[in-house]
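Some chains have been omitted; the remaining ones sit where they do in the full complex.
Every chain is named by a letter (A and B) in the order it is written, and numbering of its residues begins at 1.
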Amino acid sequence: MTGVGPPLGASAGDEWVCLNVGGTVFATTRTTLARDPASFLYRLVVTPTTSPAHSPAEAGAPGLPPALGSPLGSSRDAQGAFLIDRDPSYFSPVLNYLRHGKLVMDKSMAEEGVLEEAEFYNITGLIGLVKERIQQRDQNCGREGRN
Amino acid sequence: MTGVGPPLGASAGDEWVCLNVGGTVFATTRTTLARDPASFLYRLVVTPTTSPAHSPAEAGAPGLPPALGSPLGSSRDAQGAFLIDRDPSYFSPVLNYLRHGKLVMDKSMAEEGVLEEAEFYNITGLIGLVKERIQQRDQNCGREGRN
């Protein structure tokens, strides 16, 4: 609901990260974003400095934002938040899944919209949960239809 | 949810674009907005500089925003975002369609509102998808009515 600046004293090595998803800023931690190593969000925040297993080709200068080689690009807005060209409201279930491992979505949300984002960010566990939810929804519809 | 400035160091030639749609700022990329060459959003961001096929009459000075000849006008707010005099919440499905080619809309949204925006921005693919969705909705209502 309000103007969020970057976390106080945040720099590339800090725990807190701001994401500007389609115009809305989310505050989260590097740990959360790095939960799924196959996800694009992992590559956004894990640099060779913190993860030496990465190839040298991806290494940025130490102390600089992990810009090079990021699949999401790594443009930042004027407040230093990573810019991501995706829908903000359907990003919430993605981020929440990384926070606690569950699928939480408002009843007014379209399941297919969450699936689309889960696939874009490439989070396998979440993809599975959403597909399950869609299957349940469609079975319930069918059962109601037969009555 | 928060104060988004223009992307860091953004200028006319940059990838990131901010749109101020009716008072709400959306951050997206030139590539997304230019997805459908028949759309008004294409004309907003594609200038003769980047698309030499356009007529010279529309050419702005190099390095300047693509203001002249834009059908949406090209006024910008104090942060440099393009001003568009349309509803912000019904703009989300439009922008998401340009991002991934699917129709994603909250269950609480009015289908006719999305259609209105799809027609305003002149995005043929989206118009088709919304009309299909409306047809399905009305058929379901009819079937429920007959039971």
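Going forward, contacts are C-beta pairs under 8 Å (C-beta built on N, C-alpha and C of every residue); 3 or more make two chains touch, one makes a residue touch a chain.
Nothing here was measured: the structure is a model prediction, and the numbers come from that model.
Asks: Of how many identical copies is the complete assembly built, when 2 are given in place?
Replies: The whole assembly in this structure file has 5 copies of the sequence.
Going forward, only the chains that are shown with their structure count from here on.
Asks: Between subunit A and subunit B, what is the gap in Å from one C-alpha centre to the other?
Replies: 23
Asks: Where on subunit B does subunit A make contact in their complex?
Replies: Contacts found on subunit B: 1-8, 15-16, 18, 24-29, 32, 92, 95-96, 99-100, 102, 104-108.
Asks: In the complex, go through subunit A and note every residue touching subunit B.
Replies: Contacts found on subunit A: 1-4, 20, 22-25, 73, 75-80, 83, 85-90, 107-110, 112-113, 116, 120.
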